[in-house]
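Moving on, here comes chain A:
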Amino acid sequence: MSAQLKVMVIDDEPIVGKRLGPALEKMGCQTETFVDPAAALGRLAECEFDVVVTDVRMDEVDGIGVLERVKALSKRTKVIMITGYATLEVAHEALAKGAFDFIAKPFKPEDLRQAVARAAEALGIQGPGAAASQA
Partner candidate 1 sequence: MAIVIVSSAIESARRELAQSLAAKLGGVCASREQLVEQATLAGIPVGKLEVAVLKQSTPRERLARLKSRYLSFVTSALCDLASQHRNLVYHGRAGNLLLPGVSHVIRIRLLADNERQLQQTMAALNLDLDKAKDYQRRLKEDVARWVHFMHGTEVDSLNGYDLVLNLAHMSMESAAAAICSMAQLPDFNETPASVRALGDLCLAARARDLLGRDERTGDMDLGVSAQDGRVTVTYMPQQADEAPAISAVLASLQGAREVVCTMALTNLLWLSESFAPDSPDFAHVTELAQRWGAAVELMRLVPQDADDQPVCLASADELTAAGPCRPKEADPTGGIEDDVESKPSAVDGGLAATAERLISLGLFGGGRTLAGGGQEVVAAIKSAPRYSLVMVGDVFMSKGPAVRTRLSRDLAAYVTERITLPVMSKEDLQAKVVFGAKQFSRMALYTALVVVIYLVVFSFQWPIQEFLGSPGSLAMKVVATIAVVSFVPLVAYLFGNSTGLLFKWLRFE
Partner candidate 2 sequence: MQGPITDLFINIDLYSALQVVVLGFIGGVLSGFIGSGGAFFMTPGMMNLGVEGVIAVASNITHKFGKAMVGSHKHGEMGNVDKKLAMYLLLTAAAGIRLAVWISSFLFESGDTHGADKGAGANLYISLVFVSILTAVALSMLKDVLGKKNDGGAGPSRKMVETLARLNLKPLIYFKVADVSVSLWVLLLVGLATGYLAGTIGVGGFIGVPAMIYIFGIPTAVAAGTELYLAMFMGAFGALNYAFAGYVDLRLTMLLYLGSLVGVHLGVYGVKVVNEKVIRLVTGVIILLCVFSRAVAIPVYLRQMEMLNIAASWDGWLNGASKALLFASGLAGTGIIMVNVIKAYRQRLRLKRTIAYSSQPAEQH
């Protein structure tokens, strides 16, 4: 299966999307980045993504909210939480609500790529993700 992995990145800091977008495209993902979580949720309603990468702390809708919404829309979508304010409490809440992975900032793009590759693997997608994880 050679379909491109569809990944959405949500972070209210524009720089995060700017840096992560290319990093994920490098491994062959089709990536859309959002600064506004509400807009992102709108897009999610239109189209199913394989992986959603979201910040936890955002003003309008927080990451947990995004997670709940994504899971409600599409059970199979994997959600990876990224945050600079990780605590065990938040992390366990996210995991209890179905988050796939939890990454603390600061991190290297490679860390995220690995998490995305694992998500692709969990989805049964042998493709860019799997290849990238071995690269």
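The set was built so that all candidates are chains of the complex that A comes from, given by their letters.
Keep this in mind: contacts are C-beta pairs under 8 Å (C-beta built on N, C-alpha and C of every residue); 3 or more make two chains touch, one makes a residue touch a chain; residues count from 1.
Everything quoted here is computed from the prediction, not taken from an experiment.
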| item | value |
| --- | --- |
| Touching chain, any copy counted, for chain A within the complex - options 1 or 2 | 1 |
| Candidate 1 partner contacts - residues on chain A that touch it in the complex | 11, 13-16, 19-20, 23, 68, 82-89, 91-93, 95-97, 102-110 |
